[in-house]
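Below you'll find the structure I mean.
A protein chain is absent from this complex, but the other protein chains hold their places.
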Amino acid sequence: MNKTATERFWFSVCALFAALTVAALLFLLYWIVIQGASVLSWSFLTARPEQNMTSGGIWPAIVGTFYVASLTILISVPIGIGAAIYLNEYAKQGPLVRMIRMSIRNLAGVPSIVYGLFGLAIFASFIGLGTGLLTAAITLSIMVLPWVITATEEALRSVPQSFREGGLALGATKWQTIRQLVLPSAIPGMATGSILGLARAAGETAPIILTGAAYFLPVAPSSLTDQFMALPYHLYILATQHDQTEVVRPIAFGTAFVLILLVILLNLTAIVIRNRYRTKNEQL
Amino acid sequence: MSSHANKTVSHDEEIKNLKKVTKEKLTQRSFKSNVVDYVMARLFTLFGSIAIIILALILFFLVREAIPAIREIGLAEFLFGQRWYPSSSDPGFGALPFILSSLMVTTGALFIAIPWGVFTAIFIAEIAPRRVRETLKPVIETLAIFPSVVLGFIALVIIAPITAQVFNLSNGLNAFTASVILSVMALPTIISIAEDALKSVPRAHREAAYALGASRWETIRNVTLPAAMSGIFAGMMLGFGRAVGETMTVLMAAGNAIDMPVTEFFGVWLPEFLQSVRSLTANIAIEGSDVPWGSLHYSALFVTAIILFVITFIVNLTADFLMARQRRKMGHE
Partner (left out) sequence: MSIKAQEVQTKQPVNSNQTLNDKSRPIFDVQDLNLWYGHDQALKNITFQIPEHGVTAIIGPSGCGKSTFLKSLNRMVELVPTVKTTGKVMYHNTDIFSHEMNLVELRSAVGMVFQKPNPFPKSIFDNVAFGARMHGIKNKKKLRELVEKSLREAALWDEVKERLHESALGLSGGQQQRLCIARCLAVEPEVILMDEPTSALDPSSTLKLENLIHDLKKQYSLIIVTHNMQQAHRISDKTAFFLNGEVIEFDLTTQMFTRPADHRTDDYINGRFG
């Protein structure tokens, strides 16, 4: 009897904490959705900020985030996937590759602000690109690179070795084997990893503070070296740097709402891709 | 019928031809595919090298930019100095307030996130029925991708006023508020790593305990949890790494005053959680955007970045080591 009572107590504790996790998410979403939805409208999404950002919309920030995130993916995904294929399929597995892999995993845990400072030092200052769209995108690319490599390697590792052996034993070259047998099975994992990288790049603020985000710009950037507005930085500005933070609060909530929506949509896309490929593979 | 017979004859013939064609094609093809194979191998080696070079450059540039400040000021001043006035006429480069603030806010966050995360992980891995587990997964995934700036915003607008009211402060932006919101950031990492560790414990262990008459909770407590301990510790370390490197939430929630976040009590420093603090990360974000490039102040910021880098690297390496140990112990190596 006593035994079941103890068990019931501890099970309830576990369940309580799990419920608290759900509550935390609901709490966060509640505030953002309730407060954010009230300002959300077509013009909020498509208009420029007006009157020192106290009215109007967030269009330039949306465009800026779109630009910087797209550029980031364009740079980081080919290099990341290529590097992962190299490490997993071509490199001679040994202490050196193990060390490289370990460094990459650890670089995924390096604070984003450190990447920002690095981007500032090498691309803005040393190479002379200045702060702007390109510098920010390269910096974010380098930040997401370890994530893309790790996710891709994981996807490649999950492809059974017997596929590679089967292909090579039939006289396929290494590349044919990778192309025809390894990549098709690994693509869902790679796509999921890349999209999550995109979501992270889109929501990241710290590195772009240092590398090119602008406080306020009425227009979208027209060249790669232009500074740009971005949703996360815009939210930060409205929340803490604006001289009338109370007045712009609804706009800040609206920005947070759009940002969360974007990130969750990207995440959902990743999940859908994963599931669709999974069922497709099962059917085939 | 006869046409059918004819067909089979020509069929055999065709197959014979086919054999020959295959062989011929093979010879022609193999040259081309070997060239493609060679080119692709080179290409991927190139990509691999680019990635590795970029990652090595990070360390190189951080050190390169930090060297002037270390030369001029000395590492000891950074690590133990308590005054940070990088651009005053009587400059001070003591980063100790930032280091302590970072560690304090992070420890506070883990204080909340560890029990929260571990109990949740136990619930997901061991207790929850399948359907509940499947609903909890996306909840944790969503928490994991929450942009930190949004969490910081919520801390600023919602949690800070509550803190102010509860502790009767004029302003709720302090280490405590930062810890609360950081715990939410560290939570998904801790939960997912701890859950993996719990799942890595073989069924046989559990069944052995049940066979001895242990209840489910006794089995969890005495068998599963101890067996998963390395992995759970790894999760805590990674949670620590995530929290200590977090910029935006701390920047927006902790108030950012440069001060030692402690009170002296009979010669011992006690952390002062209701005080406004500035972390290493927040300081770089605040000062990094308008510091003159190449100045001593600029170089000093790189020194603080290296301190941060070293802390996270040690933490991640430890987590790596613990996770490898967990896998080894469970015979997954």
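Going in written order, the chains are labelled A and B, and every chain counts its residues from 1.
Note that a contact is a pair of C-beta atoms (placed from the backbone, for glycine too) under 8 Å apart; a residue touches a chain by one contact, two chains touch by 3 or more.
The model shown is predicted, which means the values in this text are computed figures rather than measured ones.
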{"item": "For the chain not depicted, the shown chains it touches", "value": "A, B"}
{"item": "Candidates A:78, A:166 or A:218 - the one touching the absent chain", "value": "A:166"}
{"item": "Hidden-chain contact residue, picked from the options A:185, A:225 or A:245", "value": "A:185"}
{"item": "Contact with the hidden chain (one of B:34, B:49, B:171 or B:263)", "value": "B:34"}
{"item": "Selected from A:93, A:241 or A:275 as touching the chain missing from the view", "value": "A:93"}
{"item": "Missing-partner contacts on subunit B, residue numbers", "value": "11, 14-15, 18-19, 21-23, 25-30, 33-34"}
{"item": "Absent chain, residues of subunit A that touch it", "value": "92-94, 160, 162-173, 176, 180-181, 184-185, 281, 283-284"}
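One rule holds in what follows: only the chains that are shown with their structure count from here on.
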{"item": "Distance from subunit B to subunit A - Cα centre to Cα centre, in angstrom", "value": "13"}
{"item": "Subunit A residues within the subunit B interface of the complex", "value": "3-4, 6-7, 10-11, 13-18, 20-22, 24-25, 28, 31-32, 78-83, 85-87, 89-91, 100, 102-107, 109-118, 120-122, 124-126, 142, 145-146, 149, 171, 173-176, 178, 196, 199-200, 202-206, 209-210, 232-233, 235-236, 239-240, 249, 252, 256, 259-260, 263-264, 267, 271"}
{"item": "Partner subunit A, residues of subunit B touching it in the complex", "value": "26, 33-34, 36-37, 40-41, 43-48, 50-52, 54-55, 57-58, 61-62, 64-65, 115-116, 119-120, 122-124, 126-128, 136, 138-143, 145-154, 156-158, 184, 187, 191, 215-218, 220-221, 238, 241-242, 244-248, 251-252, 281, 284-285, 288-289, 293-294, 301-302, 305, 308-309, 312-313, 315-317, 320"}
